[in-house]
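Each remark here refers to the structure printed beneath this line.
The complex appears here minus one protein chain, its other protein chains still in place.
The block that comes next holds chain A.
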């Protein structure tokens, strides 16, 4: 292929020249040179073409990835604010209020991936995980080299994660391959959780906004720093606690709805399990999900509760109008995710204004207390079983205790650090005070010396000198120097 233009070029030239009967080596050389130059040019153009194609591919894939309807408009001023924050190379702590206010104003989807990463950096500047809770240090590249025991489960879910989104819909296309890599790497990193259905949706949302490697870092952030991994543990106790918390919150905020659902035997686990396990990604429009993720990157797991309460509250009348088990569950699963854009914006605004952290904590404690009481009650019936249960409760408490101890330790070291900081600052302050005092003494000594010297200087020279001093207007040191010169 590559030789063709060259060959034809040579042939043409040689035939024309042979008819003229003039064929010398110089001509041939010139021809060769020309041909080689053209060949080099061709190769260069091909390379450039590939580059162009690659960048076009990237743009194309970005376009495919970000193919969703945004919720809420991000005004130009807000974009500028984000740009200002994102362009800061060093890890500076930004004012949280400012970040939060900007977040409320909106996020543009083309910047979303960067903004999530920025928010994770900001979060980590404020909250550090105790070293025992941190993920292992293995790099993404190293994890990809290993084999996972969960391969089958992951493969089965590839085609069933965002099956209608064009980035993920092609069988073993770029999207599915990235998703596979990401899920495999995570399952190897977090051996306790491994792969759990639900994670693929979270990973998918991340992949739509950033590269595989970045998505891996952000998945680590969500799972470890924000604590989402707890709900995927094999015993799924954390999920049960969350269901209890949601039902109590519903009781607080919408008592009538709570009663209606209770009467119909509908517990949150019937409808809210996917909300928690996929962070709304499996059922809700992507624009809404992305907006929920925006807030999650700042506030963590409690966002899921807030969104859930708002969704249920906003649809209260329609849910109350459904009068049987099936119609209610159908409404919750089908109608609630099918929102208009205005409704989505309303929900997001509501979520920004809610604060439920105290209740969440209280209800978690309450869950444990109730559980313990139930354990006790059942203990009275059967001795062997009760012993077993007590043992289990005991080990659970021990674990809790250890966790608390660990937290205490972290707090202690933090306090110690702060105290040493205070000490050094205090000692520095007293040193400075001493320095200032001695400097002041020195200064007055110099002033006295100047006064004395002045007495020896003739009057006309003195005025000249003062003029000079005014011109210079410099430090006391040089003043004394000029003074002493006379």
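Assume a residue touches a chain if its C-beta (ideal position, glycine included) is under 8 Å from a C-beta of that chain, and two chains touch if they have at least 3 such contacts; residues count from 1.
FYI, contacts and distances are computed from a predicted model.
Colleague: Of the options "Ras-related protein Rab-25", "Growth hormone-regulated TBC protein 1", "PGR5 1A, chloroplastic" or "Ribosomal RNA-processing protein 43", which is the UniProt protein name for the chain that has been left out of view?
Modeller: The UniProt record for the chain left out of view names it "Ras-related protein Rab-25".
Colleague: Considering the whole complex, which of A:102, A:278 or A:299 touches the chain not shown?
Modeller: The one listed residue touching the chain not shown is A:278.
Colleague: Decide which residue listed in A:37, A:84, A:152 or A:428 touches the omitted chain of the complex.
Modeller: Residue touching the absent chain, from the options given: A:152.
Colleague: Could you tell me which of A:61, A:80, A:110 or A:267 touches the chain that is not displayed?
Modeller: A:267
Colleague: Which of these, A:146, A:169 or A:427, touches the one chain of the complex that we don't see?
Modeller: Of these options, the touching residue for the absent chain is A:169.
Colleague: If the hidden chain were put back, which residues of chain A would touch it?
Modeller: With respect to the unshown chain, the touching residues of chain A are 152-153, 156-157, 159-161, 163-164, 169, 196-198, 200, 232, 234-236, 239-240, 243, 263-265, 267, 269-270, 273-274, 277-278, 282, 323-326, 329, 333.
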